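Dropping the structure in here first, questions after.
In this view, the complex is presented without one of its protein chains, the others remaining in place.
Going by the order they are written in, the chains are A, B and C; count residues from 1 in each one.
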Amino acid sequence: MRIGVVTFPGSLDDRDAARAVRLAGGEAVALWHGDSDLSAVDAVVLPGGFSYGDYLRCGAIARFAPVMSSIVSRAEGGMPVLGICNGFQILCESHLLPGALTRNDHLHFICRDQRLVIESTDSDWTRDFEPGQEIVVPLKNGEGGYVADEQTLDQLEGDGLVIARYLEVNPNGSRRDIAGIRNARGNVVGLMPHPEHAVEALTGPTTDGLAFFTSVLTTALTSVVNA
Amino acid sequence: MARVVVDVMLKPEILDPQGRAVQGALGRLGLTGVADVRQGKQFVITLDGAMDADRAAVLERLAGELLSNPVIEDFTLTVQEDS
Amino acid sequence: MARVVVDVMLKPEILDPQGRAVQGALGRLGLTGVADVRQGKQFVITLDGAMDADRAAVLERLAGELLSNPVIEDFTLTVQEDS
Partner (left out) sequence: MSIDTVGNAERNPDQPQPFAELGLKPDEYQRIRDILGRRPTSSELAMYSVMWSEHCSYKSSKVHLRQFGDKKPETDTLLVGIGENAGVVDIGAGWAVTFKVESHNHPSFVEPYQGAATGVGGIVRDILSMGARPLAVMDPLRFGPADAADTKRVLPGIVAGVGGYGNCLGLPNIGGEIVFDESYAGNPLVNALCVGAMRHEDIHLASAKGVGNLVVLYGARTGGDGIGGVSVLASETFDADGPAKRPSVQVGDPFMEKLLIEATLEVLHAGLVEGIQDLGGAGISCATSELASNGEGGMHVWLDRVLLRDPTLSPEEILMSESQERMCAIVEPAKIDDFLALCKKWEVEAVVIGEVNASGRLTVEWHGEEIVNVPPRTVAHEGPVYERPYHRPEWMDALQADAPTADRITRPVTGAQLQETLLDLIASPNLASKAWVTSQYDRYVLGNTVLAQPEDSGMVRIDEETGLGVAISTDCNGRFAKLDPYTGAQLALAESYRNVSATGAVPLAVTNCLNFGSPEDPEVMWQFSEAVRGLADGCLQLGIPVTGGNVSFYNQTGDTPILPTPVVGVLGVIDDVDRRTPIAWGPDGELIYVLGDTRDEFGGSEWAHRKGHLGGMPPLVDLDRERLLSEVLVAGSRDGMLTAAHDVSDGGIAMTLVEMALRSGVGARMWLPDDADPFVYLFAESAGRAIVVIPRSEEMRFTEMCAARGLPAFRVGVVDSGLGADAGFDAATQVLQFGDLFTVHIEEVRALHESVLPALFG
């Protein structure tokens, strides 16, 4: 399975996302922000970083990159897309996911090993988890507070679209401890913490993050079987 | 030369941690009766040549799409025609 | 209730990477002839009661000490007396 990893000017975790894809058994394909051609990938990861320096609003400028138009239309057609941190911000800015990510409530950048509970396992990126599974992955952001209006929040919860919630500590003031959400179809997932930094015991706090990347491979297998 | 100022503010219902931090600090540093502080962004855009209807329309669109995020922010746009 | 608006801008001679990034994006998204963009901060402060000379003096001081960094920024302070 070919999984594209997009590099925007200022993307930082693109190599890490590609490494995670490889460790999960997929083929990582580098995508360039300026190309609208998606090189026949089967899924896309929007990695973390500070696209365009995050100077305006995180993800605000990257959203207009040529590659994003192609990703938006393929995502609407069902292609799996995972946005991590800055990638999550870009997905919100692109309106593929509702809400927005705002400045951490304590106003500091924070890097910590974060405990999460996986609440929704029927997305393309969380299939390999058990419902209610607790995991620890790194979190690192300056603008990670998830906000949306009450109605949207209620709807996210009611429809089971919250895929992960913070446990023990809410690190950034996210509404209702939301760490990640998905769209109704389950192919588009946005996640503030960084599963790609928890794929090797040597460099991560755990290897819990790997299941996000194996999930999308499982998704592909299932769809081949079903086809 | 035209000067356009775009002010962007978080919507009133969105929590503004920066504004809150400033409010606390103003109080500690001796300003009494601070009821509220909101912190926003201001963009001062200088354009070559004069404003025209086309550019005004593009600006209005970009103020709402790029300079602010309508999910959480409101903007006001002011054109200051310069000599 | 008094409303005070403090606009804080980087001094003209100081590099403004944020403004530059916005300038590039505005150009790519179809706004022509953008000569310059500066990005600043805006504080909207709501005070209980009316402004008076004391509070005005405190505000003026804090605008220059807390809300802006005089080493790299300038500020303007506008009082908008509200009903």
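Please note the rule applied: contacts are C-beta pairs under 8 Å (C-beta built on N, C-alpha and C of every residue); 3 or more make two chains touch, one makes a residue touch a chain.
Every value quoted in this text rests on a predicted model; they were computed, and no experiment measured them.
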In the full complex, the chain left out is in contact with A, C
Logged for chain A, residues touching the omitted partner chain are 9-10, 12-13, 15-16, 19, 48-50, 52-55, 108-112, 138, 140, 142, 194, 196-197, 200, 202-204
Residue positions on chain C contacting the omitted chain are 10-17, 20-21, 24, 69, 71-72
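The rule is short, and it goes like this: only the chains that are shown with their structure count from here on.
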For the pair chain B and chain C, the C-alpha centroid-to-centroid distance in angstrom is 9
The distance between the C-alpha centres of chain A and chain B, rounded to whole Å, is 30
By the touch definition above, chain A meets two or more other chains at residues 56, 60-61, 64
Within chain C, the set of residues that touch 2 or more other chains is 22, 25, 29, 39
Within their complex, chain A touches chain B through residues 56-57, 60-61, 64, 92-93, 98-100, 102-107, 145, 147-149, 173
Per the touch rule above, chain C residues touching chain A in the complex are 17-18, 20-22, 24-25, 28-29, 39
Chain B residues touching chain C in their complex are 1, 7, 9, 19, 22, 25-26, 29-49, 55, 58-59, 62, 65-67
